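Just below is one structure, and these are the notes that go with it.
Complex shown without one protein chain; remaining protein chains in place.
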Amino acid sequence: MSETELKLGEVAAELIRDGKVAYVIGYEKGSIADRSRPCFVTTPQDSTKLVWNEHCAVSLPKYLIGTKDKVGIVVKGCDGRAIVELIKDKQVDRDKVVVITPPCLGVKQTTQGSSEEILARYCERCPERTSPISDIQITDGSRKADAVQKPKRGTGSTKRSEGPASWKEEFQKCIRCLACIKSCPLCYCTECELDGSMSSLVSKLRIPSELPTFHLVRAMHMAGRCVGCGACEAACPADIPLTDLYARINDEVERIFGYVPGIDINEVAPVELPRPKVEGT
Amino acid sequence: MTSYYIEKSSSKRMIDELARKQKVIAPTKEGSGFSFKVVSSGEEACLEFTNTTISPKSVFLPQLEELFTYDIKNGRVKDAKGDGDEPVALVGARPCDSSALLILDRVMGGKYVDSYFDQNRKRTFVVGLSCSKPEPTCFCNVFNTGPIEGAGDDISLTGIGNGYIARPRTDRGKEFIKEHPDCFREATKREVELFERESDRVIESMGNQLKTEGLPERMAKAFDDPYWQELSRRCIECGVCSFVCPTCYCFEVTEEINGNEAKRSRGWDTCLSCRFSRMAGGLDPRPTKQDRLKHRFYHKLQYIPVTFGAISCVGCGRCVSRCPSNVDIREVIAKWQ
Partner (left out) sequence: MREPKIVAFMCWCSSSGADQAGVEKINYPAGVTPVRIPCSALLGPELVIKAFEDGADGVIVSACKPSDMRRVAPSRLTEARLEILRSLLGEVGIEGERLQMAWISSQEGAKFAEQVSKAVESIAALGPSKLKEATRIV
C-alpha cells in the first residue's frame, strides 16, 4: 500500500466515522491485473479497500448523479473538472459533495503487442492535472501541500487534436452499445436523445447510415462540456478513439468562445452567453 | 474419432478452397485487435489470435437482420428469406464460441424454431480452432466448453508444431476431410501424442477453481441476498456485456415504412437497458438497475439451466474484460460456493 493510499483510507474512514458523509466513492483493486474499479466505502473498516494508481480509468462523478446523500468522492484532475460542470448544470449540489484529491497520476494503458504501459492519449491532452475543485487534498510524501493551482489557459494549452485517418470508417466500427454515454460523467439526461428506445432521432438498432449521425450528435452534445476524462474511450468495446473527436470539437469551442469546460466554477458556459467572439461582430 | 493432420500452409489453402464455394468468415486483424470478417483467401485470415471482442454469433444471429418485407396495402409478404441460405463457412471459431452455438440451439430450436437462426445454423460449416494461449479472463474449462474442442465444430483444429491436428466431429466434417486429401492426411501416432500433450498443457495452464455443480440451486437460494445491491452499484447499465456475449440472444424488432412497402428487421438488444422490460402502460417488472443486473446473472446461471438444461455461460471472459466497471461473472459464480 502506498502512502497516498494509506492517507486516502484514513481520510475516508474519518469522514464516515464523523458522519460527515454517507459513503465515499473511490477505487478498489479490480479482478483483473492492472484494473481498478469503482467502490463505495460505507464503513470505516472498508476504507482500507481504497487504492490509487494509474488504472483508475472509470470516471467516478458519474455516480454522483441522482444521489440524495452527502458523499465523499476521490477524483483525478479531469473528474474534478466534471464535478465543476455538473455543479454548473445543477446536477450536483456543491454542499452535498466532499471532493478528495490525491495527486493525479493519469491513466496508463498497455499498447498492443507490448507489456509496457504508457500514458493515455487523453491524459497527454489534459490542460491541468490538478483538480479545480477540492475539499481535502492528499499529497504524497514527496510534494508539499500546494494550493490548488489555477490552470493555464489560452488557445495554446489545448493541443490541436489529431484524429484517425477516417472518422467515417471509425464510426462503422461502432456497435451502438451506448457505453460511451453510460460511462460519461456529463451524460445525465434521463431521456437520452441517442437512445433509440426513448427517442426517434436514431433507431435502437445498429442501422449503418445512422452511425455518423449518432457520433456527430454526441460530439455536438460534448462541445464545450467534455472534460477529456477518457471514460468513453476506456468503455468503448470497438476501441473508437472518441476523445480525439471531442477534443477536436472543444478546440473549436475554445477558439470561438474562449471557453474550456470545467476549469472555473464561476464561468458561464457558452450556450448561455448572448455574444460569442465571432469575427466581424 | 480418427485424427488427421494439416500443415499450417495447407490450412491457408483450405480456406482458399472453402472460399471458392461459399462465403468464408474468419478472424482478421483490425486495429489493435481482431474481428471476424468475410475473407476471400487464406492470406486474409489471421489464425494467430486469442479472441475477438465481438463473438462470431453474428454469423447466426446478425446484429441487424432483415426479416421480411410486405406490402402495406394488402399485407402480402414479399421477401422472407432473411440473409438467405447460401452456404457459409466459419473458420477459426474458438471452443467457447463454438460451444455457445449449442446453447443457442436449445433456445432457438425445440418446439418453436426460430427459422432465421435455424437457416443460418444449417448453412454454416464450422471449423473450430483450439486455444493455445488462454487469456487470464478465460474460464471455459469451468464449463467444459473449451479450451480444446468446441461442441459446435464440424472440424476441430488444434495447433501442434507446424500444423494442426484436425478432428472431424460431424458427418459434414468427415466428408470435408475426405474431399480434400491434398490438405489432410491421417495423423501419425506421434502427432496424436503431441496433440494430447498440448491439450493437457493448455488445460493445466488455466486456473479457475469455480464449481458449476449445483450452481442454479445456489443462485435460487441467493435471490434476496444484499450482495446484488452492492454489486449493481458500480454497474453503469451500458450493456456491453450483452453485446459481446456469445450466448446472449435478446433482440428488438422494428419496422421501416417506405412508400407502400414495409420492412421488418430485428437486432441485438440488451436487458441492461432501462426500458428493456417496460410494457405498454408503463409497468416495468425490472425498474431498477439492481433488478436488471441481477436478471442478467439469473438468466444465464439459473433460468436457462432450469428451462433449457444448460448453463448459459461458456467462460469466454469477454464480459469480464470489457465491463467498464469490472463486474465479474466469475465472482458471482464463486460467491456462494
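Going by the order they are written in, the chains are A and B; count residues from 1 in each one.
One rule holds in what follows: a residue touches a chain if its C-beta (ideal position, glycine included) is under 8 Å from a C-beta of that chain, and two chains touch if they have at least 3 such contacts.
Just so you know, these numbers come straight off a predicted model, no measurement behind them.
In the full complex, the chain left out of view touches A.
Per the touch definition above, the residue from A:Ala120, A:Leu211, A:Leu242 or A:Val260 contacting the chain not shown is A:Leu211. Only one residue from A:Tyr27, A:Tyr122 or A:Trp167 touches the chain missing from this view: A:Trp167. With the whole complex as reference, residues 163, 167-169, 171-172, 193, 201, 208-213, 216-217, 219-220, 223, 245, 248-249, 252-253, 256-257, 270-271, 273-276, 278, 281 of subunit A touch the missing chain.
The rule we apply is simple: only the chains that are shown with their structure count from here on.
Rounded to a whole number, the gap between the C-alpha centres of subunit A and subunit B is 33 angstrom.
Of all residues in subunit A, only 30-33, 35, 37-40, 57-58, 62-63, 111-112, 173, 175, 177-179, 181-183, 195, 197-198, 203-208, 231, 234-235, 237-239 touch subunit B in the complex they form. On the subunit B side of its complex with subunit A, the touching residues are 30-33, 53-54, 63-64, 136-137, 230, 233-234, 236-240, 243-244, 252, 254, 265-270, 273-276, 320-322, 324-326, 328, 330-331.
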